[in-house]
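Shown next, in structure tokens, is the structure this report addresses.
The other protein chains are all here in position, but one chain of the complex has been omitted.
Right after this comes subunit A.
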Amino acid sequence: MEANVKERKAPGKIRKLLKNKLTLVGLIIVALVVFAAIFADFIAPHPSDVTGSIDFSLMNQLPSSQYIFGTDEAGRDIFSRVLFGARYSLIMGVVVLTVAIGIGVPLGLIAGFWGGKVNSVIMRLTDIFLSIPSIILAMAVAAIMEPSLFNSMVAISFGWWPWFTRLVQAETLKIKNEQFILASEGIGASKWRIAFIEILPNCLSTIIVKASTDIGFVILTGASLGFLGLGAQPPAPEWGTMVAEGRVYLPTMWWQTTFPGLAILVTVLGFNLLGDGLRDFFDVRVD
């Protein structure tokens, strides 16, 4: 009986989430980007154009029925490259947030639950990292290392974890005086157990919402580093890098910068719409 109620409840919840049309649009965009990233090898009309292949007979062609986004200075199909570019953006978003959550959440739990000097040290540390705009910190770190996709992910993660620490610390402070936590302490549960088994699950919805609203910004920051030459290097079809490469051929070959940029806009918008929907659904504030 109970199981039945749960089964009926779950689709109801999803329906409620998707009742908001903008959230649905976001979900569709994100699904398409994920699909493009996974199946780029099969759906891209010219998969070989992802590498540094050169065909001068096809260079700089205007968008047409055969090359819907046109071709670049080396005769490569921009549409195929944009499809493959989805991989770079998704990897960027997922890896940076995984690292940021992996570092930030445990530190936030420890700071909030242990309190005292531990809390002071951790929170002062986050203050230092947050005292500088994350994009500038990412640029500074990326600048010091050799430019590559991996290093740009390291650079962005470096400045992103404190947001999760601050969020989870605040949540932990709210939860730590709840009855069930006091009860666990009363029966002698260890601090680690209480923090990671009792408190963490109660922070999950906040963490999920924060991650879903952040992923678009991570992708945007990654593309910005790519644009500055601090991310993935040509001929990799990373969107920011493609915009920077195409800039040289302005104003005549406008399509070389326009379509990769549009891909960034649509992808980030999709994630933001979905993130907004999730935030309203879980009814949590993460700003």
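Basically, a contact is a pair of C-beta atoms (placed from the backbone, for glycine too) under 8 Å apart; a residue touches a chain by one contact, two chains touch by 3 or more; residues count from 1.
The rule we apply is simple: contacts and distances are computed from a predicted model.
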Undepicted complex member, UniProt protein name, chosen from "Protein translocase subunit SecD", "Peptide/nickel transport system permease", "Carbohydrate ABC transporter membrane protein 1 (CUT1 family)" or "ATP-binding cassette domain-containing protein": "Peptide/nickel transport system permease"
Among A:Ala143, A:Leu182 or A:Leu204, residue touching the chain not depicted: A:Ala143
Sole contact to the chain not displayed, among A:Gly75, A:Gly93 or A:Gly216: A:Gly216
Touching residue (missing chain; options A:Leu32, A:Val118 or A:Leu228): A:Leu228
For subunit A, the residues touching the chain missing from this view: 22, 124-125, 127-129, 131-137, 139-141, 143-145, 216, 220, 223-224, 227-228, 230, 240, 243, 247, 250-251, 254, 257-258, 261, 264-266, 268-269, 272-273, 276
